[in-house]
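With one protein chain removed, the remaining protein chains of the complex are shown where they sit.
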């Protein structure tokens, strides 16, 4: 399952076998994706930043499951919308490089801390 | 940029060149990831499900950028935590198959509509 | 508990009795608030808009609990920040009225559909 395309194909079959395509409108998938992102936030909400860098094995396993869920819904959504994730990432990183040139960003204030 | 590992390496360099590692605690990255997920929700909040299946080119371009941002932060977070995304996905899909067996799910109520 | 000020006082005592002030930094409370908002989203993610207008008693009870959780964390956060919610709402509604004048909005496209 190393490849996003293979995951995409897997998820198509998975939904088809369960008759779930009917629920998978982009609007609904986006909601589900945001819920998974919040389940990840829940793992970290009462931790200090330092604690968040030093998770126990149990915490890390739970966090890994949430990361997987986000990746799964992201691939499923992109498939439904016809978005190619690597292409979208290539375009966005190019925009980001233009928006936040390294030589201007270094030492600047926090509000520029974005990808 | 087709490969998650290449994206991971790119994002490491990108952060290092901007001196941003100091801000990238897992706690902070998780917050940023959830914010990106909500920017995606914002694109869809007033659309009907039907409209969400038929985005204009302009809408699709904006949505593609948000999908890219989520992928970017997800890879960055996984890198900081030492989580291998393909492995995490493989483990999670196995759990999901056990939890939602296709033969039991077909025709069942909506509450089981999860990956 | 009809009044936000009474709720605020109640939540102060509640946290003090449990020794939870140490966890209630604004950053953490904001994360908790967003998690509660997503638990509300989870109640609606697979429903059609029509179904969302016709919840069962059981669904409505679950939704009521999530609405309460959001109100609770919002009051707790505002207290920690020294924000007076009614004042903040009064200022924001004034801004919104200037931004979205009724006579200009009627019949306009969806993108203006905001408070």
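Going by the order they are written in, the chains are A, B and C; count residues from 1 in each one.
Keep in mind that, in the parts below, a contact is a pair of C-beta atoms (placed from the backbone, for glycine too) under 8 Å apart; a residue touches a chain by one contact, two chains touch by 3 or more.
All values reported here derive from a predicted model rather than from experimental measurement.
Where subunit C meets the chain that is not shown, the touching residues are 1-4, 7, 10-11, 14, 17-20, 23, 25-28, 30-34, 37-38, 40-41, 43-44, 47-50, 52-53, 55, 60, 63-65, 67-74, 76-78, 80-83, 85-93, 95-97, 100, 102, 105-107, 110, 113-115. In the full complex, subunit A touches the omitted chain through residues 31, 34, 46-49, 110-111, 113.
Not every partner is drawn; the one left out touches subunit B at residues 23, 28, 31-32, 34-35, 37-39, 41-42, 44-46.
Here is the rule we go by: only the chains that are shown with their structure count from here on.
At the interface between subunit A and subunit B, two copies of one sequence, more than half of the residue numbers in use appear on both sides, so the contact is built from largely the same positions.
Rounded to whole angstrom, the centroid-to-centroid distance between subunit B and subunit C, based on C-alpha atoms, equals 25 Å. Separation between the centroids of subunit A and subunit B, computed from CA atoms only, is 2 Å. Taken residue by residue, subunit B touches two or more other chains at 31, 34, 47-49, 110, 113, whereas all remaining positions touch fewer.
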